[in-house]
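For this view, one protein chain was removed and the others were kept in their places.
Read from first to last, the chains carry the letters A, B and C; within each, the first residue is number 1.
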Amino acid sequence: MAIVLGPNRYGKAETRLVRVTRDGETHTLTDLNVGVALSGDLAATHLTGDNSGVLPTDTMKNTVYAFAKKHGVGEPEEFALLLARHFLKTQGQVRAARVGIEAYGWDRLGPHSFRRQGAWIRVAEVVATAEQEQVVSGVTGLTLLNTTASEFHGFVRDRYTTLPETTDRILATAVDARWRHLGTQNLGTQNLGTQTDWAASFDGALTTLTEAFVNTYSLSLQQTLFSMGSYTLHERPEIAEIRLTLPNKHHYLVDLSVFDLTNDNEVFIAGDRPYGLIEGTVTRDDAPPAFAEWYL
Amino acid sequence: MAIVLGPNRYGKAETRLVRVTRDGETHTLTDLNVGVALSGDLAATHLTGDNSGVLPTDTMKNTVYAFAKKHGVGEPEEFALLLARHFLKTQGQVRAARVGIEAYGWDRLGPHSFRRQGAWIRVAEVVATAEQEQVVSGVTGLTLLNTTASEFHGFVRDRYTTLPETTDRILATAVDARWRHLGTQNLGTQNLGTQTDWAASFDGALTTLTEAFVNTYSLSLQQTLFSMGSYTLHERPEIAEIRLTLPNKHHYLVDLSVFDLTNDNEVFIAGDRPYGLIEGTVTRDDAPPAFAEWYL
Amino acid sequence: MAIVLGPNRYGKAETRLVRVTRDGETHTLTDLNVGVALSGDLAATHLTGDNSGVLPTDTMKNTVYAFAKKHGVGEPEEFALLLARHFLKTQGQVRAARVGIEAYGWDRLGPHSFRRQGAWIRVAEVVATAEQEQVVSGVTGLTLLNTTASEFHGFVRDRYTTLPETTDRILATAVDARWRHLGTQNLGTQNLGTQTDWAASFDGALTTLTEAFVNTYSLSLQQTLFSMGSYTLHERPEIAEIRLTLPNKHHYLVDLSVFDLTNDNEVFIAGDRPYGLIEGTVTRDDAPPAFAEWYL
Partner (left out) sequence: MAIVLGPNRYGKAETRLVRVTRDGETHTLTDLNVGVALSGDLAATHLTGDNSGVLPTDTMKNTVYAFAKKHGVGEPEEFALLLARHFLKTQGQVRAARVGIEAYGWDRLGPHSFRRQGAWIRVAEVVATAEQEQVVSGVTGLTLLNTTASEFHGFVRDRYTTLPETTDRILATAVDARWRHLGTQNLGTQNLGTQTDWAASFDGALTTLTEAFVNTYSLSLQQTLFSMGSYTLHERPEIAEIRLTLPNKHHYLVDLSVFDLTNDNEVFIAGDRPYGLIEGTVTRDDAPPAFAEWYL
């Protein structure tokens, strides 16, 4: 028996980059939070503190800023690919480069004026190796609510079950979704960077997720989850699979009968904790497998 | 010398209320966080634990939910007034009732479907006594940014000053503003509840604050603050005074010269801490004084 | 009628300072979050953007770091006084300097090794003018809980009251306290910086607050609040008055009777929101008035 180093990686997390592009009077704004993680032949620094294979995380940060100037930023998936490929190509000891980005949206108020949005955050994560690239896009914090068209009944009852059945409830969730793009497995035959219109793909997925939530008459949040995932895959052929984490943000009907008032699904307590948590993947049965771990 | 009880109050904080109004197929949604604080003759419970003058905070919570059903919610200022007057009238030992509300906005997606906004939160705070009522409205978390039209120079220099002067910088802030309404001092001659169109007043103030930020060519964040306040008072005759707390969310220009790159105000680090903090009041010189403490 | 500038101030918030003192092999660590706010003759920058009276907030940050080296840090109250006096003396346009400090505690693990505490944070806030100085100390986030020795009954009942009376409940709170020191009003006759042993005073107040919470058989959280404040004033003659904000962190007894189980105050839900909020001041009847606003 020996004690040995297992899987490992290192990098710089949460490099905050704001990139302004000045096209005459009209400026554009990109606001990102960039994380880089490298893995490869890193045993020496762990075992002896020999850093001869360690690119400083400070350098990763510098690279983010320098590349933002040299190449511009574009869509988060593009910028993540650009950075991941750079680290992979220039650092021979690196076997896999992972770059994750959060992108914060801003509404335009004028030629050089903006108001930060807050309804959701767009995310992208790329993993690159010498042989393969994997691109995952996603959204976090998209809070959706239906005031009706949601039921929950016919469930298992055991001795600890007290929940009444309902044919009319609020259904609310804060969508956390990631979807893996097709065409990202084999660098020999495909070119990720030019194949996908990342902006259109993201906007499309955001729309299908939202529409499916709105339009599903829901008998369970699981049903809504599957509807969101399957409708998105149906509409977006570039997506291989999608993972959804949906907290069931409970809204408890207040018992007003003690005050001689009826509460016909009008007055609710918005609960914090506990909450239901529904997690699931919707996939194509012929999707190529992911080659690197990703979110769920 | 004696040790005595000084100013005090008590109440229920953060009662989360979601109110659905069902007008046929089309539902409306109001999402509030309500706080109640009462003060008055409360010495007994402090000194001896005699609770004969203490309305339980649990009752305050119940009242919030019951009133939401009985009276509906309407604008946050109205609901706060309704609640504050109730506690004042029905509890003889209460001298002042303070009700504060945060209102979370939702965008409509369908007849019964909504997406939560996140760009800012609307707030209202009412204080009611037997003689007077004071209504304060406000906004928090409104994050605004100009990529240019901001300078900072001509400032004091001492031996610890190293900041270079600049004629072009990003100016960004997260607006936290409260404004006190006129016509709220004398219950004998005025009737707050019907006088002001609270929704129009809030929307108007949000617009003037935003427009003043956008349109001010700024030599200091203080100048922008005064511009935001004075323009709002100019446009909104119903407002007596406004208080603004503006963090200066620093965006640091990255020195890319070491990488043989020029950075013409294009690539910035969005800093977290420390930050400048600019706080100020803009008022009418004939505004009646506030009778109860309020925010800054 | 004119629109005019009212009260205002500006400064640098959240300057994070870690100061290491190296006494041979044994190091000491001070970990602070410093905020500076200056007020005075600042109309010009607000009205015209003339910054000739504005010391940059960046300079305040530099001063914090330079003073930490030159003078050391010592107790938070001392360091706040040092900084406030500096800005007041060197900037003629400044009428009042306010310095607030949060101090994070660390446990020693070795000569140069530490583990951060998390049970509470110590705070200090100083306001200095040419004539007066005011020192406030405090603690935040001190979470205390009694599993019994707490009752709540005999309260007012109205039509919205449903709370049952109880003679045995959990009482829990997260103490947020600030206390104003005596001897801080008149610079002619007193010398704050040398008069008070700030460390002993803080430790003493922390002890009395905690002991009073533990030892009070409580009929209401208000009674516990007064007990905490009055015992502290009784034991600490250097303190003029104390303000306490005590959330009532509700622990709800779970009804297990439906599962044929009795719950003799053994199983509780720790609630998040809403919560009671009890705020009060305990003072000496001969305490000199505060000359500057402070916390509650």
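In this text, contacts are C-beta pairs under 8 Å (C-beta built on N, C-alpha and C of every residue); 3 or more make two chains touch, one makes a residue touch a chain.
Quick caveat, the model's predicted, so the values are computed rather than measured.
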Inset, instruction - Identify the residues of chain C touching the omitted chain, counting contacts across the whole complex. - result: 16-22, 27, 29, 31, 62, 65-66, 68-70, 106-107, 109-110, 112-120, 141-149, 170, 210, 213-215, 251, 254, 256, 259, 261, 263-272
Legend entry - Chain not shown, touching residues in chain A: 1-16, 35, 37, 42, 45-59, 61-63, 66, 90-91, 151-158, 160-163, 218-220, 222-223, 225-226, 229-230, 233-234, 241, 243, 247-248, 273-286, 296
Legend entry - In chain B, positions touching the absent partner: 159-160, 162, 258-259, 272-273
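Going forward, only the chains that are shown with their structure count from here on.
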Legend entry - Chain centroid nearest the full-protein CA centroid: B
Inset, instruction - Quick one: report the Å distance separating chain B from chain C, using the average Cα coordinate of each chain. - result: 23
Legend entry - Centre distance in Å when chain A and chain B are each reduced to the mean of their C-alpha atoms: 32
Legend entry - Distance between chain centroids, defined by C-alpha means - chain A, chain C (Å): 39
Legend entry - For chain B, residues contacting two or more additional chains: 16, 62, 66
